[in-house]
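In this view, the complex is presented without one of its protein chains, the others remaining in place.
Then we have subunit A:
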Amino acid sequence: MALRQPPLYDLHADRATFTDFGGWEMPVEFDSIRTEHAAVRESVGIFDVSHMGEVVVDGPDATELMQRLLTADMASLDPGDAQYAAITDEAGIIHDDTIAYRLPDDGDPRYLFVPNAGHDEEAYGRWVDRREEWGLDCEVRNETDAWAMVAVQGPDAPDAVADATTVDPADLGRNEIAAGAVDGVESWIARTGYTGEDGVEILCPPEDAAAVWSAFEGCQPCGLGSRDTLRTEMGFLLSGQDFDPDAEPRTPYEAGIGWAVDLDTGFVGRDALAEAAETGPEEAFVGLKLRERGIARHGHDITVDGEVVGHVTSGTMSPTLGEPIALGYVPTSLSEPGTQVEVVVRGDGKRAEVASTPFIRDK
């Protein structure tokens, strides 16, 4: 199947290298991952994240449908608020994670949520099927092709945004969204992101994406390579890698996002998760620091005394720390920071230590 190209593809074509990400041909690197990573940690970088999905839900029962399909308490959101949540099945297994925005409205409630790349059709189908099953009165639209998305991230992002848009980030709290204009292009501007830094994500029509991108000329263009090192340093989950309903079935408690579960709401998977919360997870998602030379990668075994106890789901060299870091699952009894383990890299056990996340806590 042909890869979907983001609306900014032509703009990036002669500057970036590309990769297949969730069925999209996305820029992975512009200058170097190290340069791009440092820009986001120290000043400001801009990402094309148009591969992310957009599903819009509105109508009288929109809140009810959102509440019953996401783990967090959607009913508590005021217009203009956003919330991170998981989409779980009846067994409480995470199928996707998402940011759900309650958009400002002048009538019925209206939501926009952002499934991961390549998950938009699945999410849309789930929402429509459940709406039918439960007889709810709301509209669900997969608007993935109707939106481009760029993320401006880093300590200098608020200044960059204030210069380029009609929305002053200072007026926007963390996890808030507002309508505004970027270089005259009407957009949604949200104070969210997935790098651990301050910044915004901007949703705009695809035909105007180049104008929006160009409004942030002073920002370092960043690809998905640095996005991955940035989120790994924060201990943030990557869909399809750190959790996956088939290859890595995990509950939100195992995956370390139990804080995004509200058992007082009635969502799909709620009963299974109430039980899981009672017994506590057997395995935990932890950070790891290698104490020997080597890089832990997805799939590497974690061992204690030669016995396999878990595995790595993400791993890289941390550009900020200059040391190899990883994320993975171990038995809860081994999840305490400082616990000594080994990671098997190409047959060799490398000394490693369980570490708390984010790895860059002082940021």
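In this section, a residue touches a chain if its C-beta (ideal position, glycine included) is under 8 Å from a C-beta of that chain, and two chains touch if they have at least 3 such contacts; residues count from 1.
Convention: contacts and distances are computed from a predicted model.
Visitor: One chain of this complex is not shown here; going by its UniProt record, which of these names is it: "Succinate dehydrogenase/fumarate reductase iron-sulfur subunit", "Probable glycine cleavage system H protein", "Acetyl-CoA decarbonylase/synthase complex subunit epsilon" or "Tetrahydromethanopterin S-methyltransferase subunit D"?
Guide: Matching "Succinate dehydrogenase/fumarate reductase iron-sulfur subunit", "Probable glycine cleavage system H protein", "Acetyl-CoA decarbonylase/synthase complex subunit epsilon" or "Tetrahydromethanopterin S-methyltransferase subunit D" to the record, the invisible chain is "Probable glycine cleavage system H protein".
Visitor: Determine which one of A:Gly45, A:Gly256, A:Gly269 or A:Pro319 touches the chain that has been left out.
Guide: If we include the chain that is not displayed, A:Pro319 is the one touching it.
Visitor: Would you mind spotting which of A:Gly269, A:Gly294 or A:Gly349 touches the chain that isn't drawn?
Guide: Counting the whole complex, the residue in contact with the absent chain is A:Gly294.
Visitor: For review purposes, identify every residue of subunit A that touches the missing chain, sorted by number.
Guide: 28-29, 32-34, 225, 229, 293-295, 297, 316-317, 319, 324, 346
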